[in-house]
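Removed: one protein chain of the complex. Kept in place: all other protein chains.
The block that comes next holds chain A.
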Amino acid sequence: MLAYLLLLVPLPPLGGFLLLALDPYRMDRRPVLALSLAAGIAPLFLFLPLAIAYFNGAVGDMIAPAFTLNFGQYEVALAMQLDPLSAIGATTVTVVASCVMVYAADYMSGARVADLRRFFALMNLFQAGMLSMVLAADSIVFFLGWELMGLCSFFLISYNMTSPRAFAAGQKAFVMTRIADAALLAGLLLLFLEATSVRMDELIPAGLAADESRAAIIAVLLLVGALGKSAQLPFQTWLPTAMAGPTPVSALLHSATMVAAGAVLLARFAPLIEATPGVAAATAIAGVATALFGAFCAIAQTDIKRLLAYSSISQIGYMLVAVGMGAPGVAMAHFVVHALFKSLLFMAAGVLSHAGGGSTAIEKLRGTAYVAPISFVTYTIGAMALAGFPIISAGWWSKEAILGAAIEAGPFGQFLWLVGLGGAALTGVYAYRPVLCALRKPLHETPKGHESWLAVAPLIFLAVLSVLGGFLVEPIVHLMGGHKPHPGLGIEVMGAVAALVGLLGSVAVTFIPSWNARIKRARRLRAGMQVDAIYYAFLVRPYRRVVRILSGRDGKLAKHIGEGPEAREGGMGDPVGTATVVFGLWLARVVTAPFTPDRFDTVIMRGAREARRAGLWTRRLQSGRLRDYALAFAMGLGVLVILGWGMTWG
């Protein structure tokens, strides 16, 4: 019975979305805020008691079936489940999302684009998507939540619809993640064919039992899906541009939803990844490469939100390393800790940049530490967690666990450890830069700002968790059925040294003018090694050219294929898409048209036409003139008389 509570968890945000989206009452600001906050926080109060009971061992794993359909041998059974992964994931999502919603209620009140109803409706849907994905016990609900998030991220990133940049960013995020979504869908469908069921508890054993090549294909498809959603190499380009969205969106998107969804996916299907050593190695390599790449790019950023975006890319790379090393528990521990400090960083950065005049440039943060001290302190705590400041920050514990898991995995793992250690040092370099910048004396005008309690309370709460979160790492790893790696003291010391080297590097980069200038010059690195430009040159432009050739001035080529209705109209919106339609029309003309004339049909239709004409002619008999009727009567009478006479003759 308790299990059915699970079905209720994603419902409040979903209901909040529906109410706000349909909203027949044209609600004012206050009711909108109250409704969306209530809907956003309700899952926390619904799920937390259950999660606590689960963590205490009072209740065990459970499945709440929604409904079941049977098609021959295939079984489609939608359900939600409570297991270690979903308990950890859903707790994190509900806590972080509640904080973000409280913060957004204050932050968005002063937003330039004042459409709170749309914003909060989509935020609630975003939450509902992630919750249903995390809690899903079958691939259908899982994919549904996954796609809902893709949709919401599109709408939220392009929330500021008057800005073409924001709209393009939303479009880019949608298209880039969609490529990976197709791979994920293919993987899930292949798994479904193997298992003849959509239930996770049957999918994963079936995937393990599948023959080697099929299992490898499935694992690769799942990995590609995760890479796209989590903005890992080579799909990373959408995340930095997605910073065009409002700050609360970024806070939610980077910590507890969208971007983290890829890590959750890999943790969920970790047995399948581990079963194929090649794919596991690929996962780890993609992760460590992304971690290093993201860290390098983050150092060169001059915009605080883009810096944080690259840091998310980098941190999720670490999670992939853990999954690739066969330690999904460690990955989930880092997922939780990262969600806590990354949402904190984004939200604190939002307050600081408001204090700095609304610009997100790091240089503009100078002096904001003195006008927004609480936000500054919480940001510093978040930055320490991000950089893995030894012992006292939660980030240190989870990152050390990942590096430890790597070093325990043989020579290949040791190589990964070395690269990851380099990445950790670089993380320190970029993590403290905004902090140090905010401490410096302002150049021109003194920044002014205020911190309202609604915005600061979640920051303080998350900052406390970012410090105490270190205690969560070991229980999480245990709950996920793994063990927390304990490498030698020397290894741990090296990790601590790397984090401190990062701090020194950060100081050097901020205060040594020539180093600072070099960062400002690193335009290539700032643009993410111009991967974006390469994609544009090799993928977008050729495609556009094909489209232009196909459409010509008035769709000449398509006109040759067949006479589509659009071809005569002139320009076509989408010649590539139209080509199939045009082909279908041509096929209909050539194949079916010669057989359409039917003799009987024509005869019958001619009869129908004649009947109509006869009716039209006969109608004229009813002239309505009395004299005509009298004449007709007389003629009839005459005929009758003649008939009667003729018959009685003789």
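A few remarks follow.
Going forward, a residue touches a chain if its C-beta (ideal position, glycine included) is under 8 Å from a C-beta of that chain, and two chains touch if they have at least 3 such contacts; residues count from 1.
Operating definition for what follows: contacts and distances are computed from a predicted model.
A single chain of the complex does not appear, and UniProt lists its protein name as "NADH-quinone oxidoreductase subunit K", one of "Transporter", "Protein translocase subunit SecD", "DsbE family thiol:disulfide interchange protein" or "NADH-quinone oxidoreductase subunit K".
Residue A:630 is the one among A:58, A:209, A:517 or A:630 that touches the chain missing from this view. Residues of chain A that touch the chain left out of view are 623-627, 630-631, 633-634.
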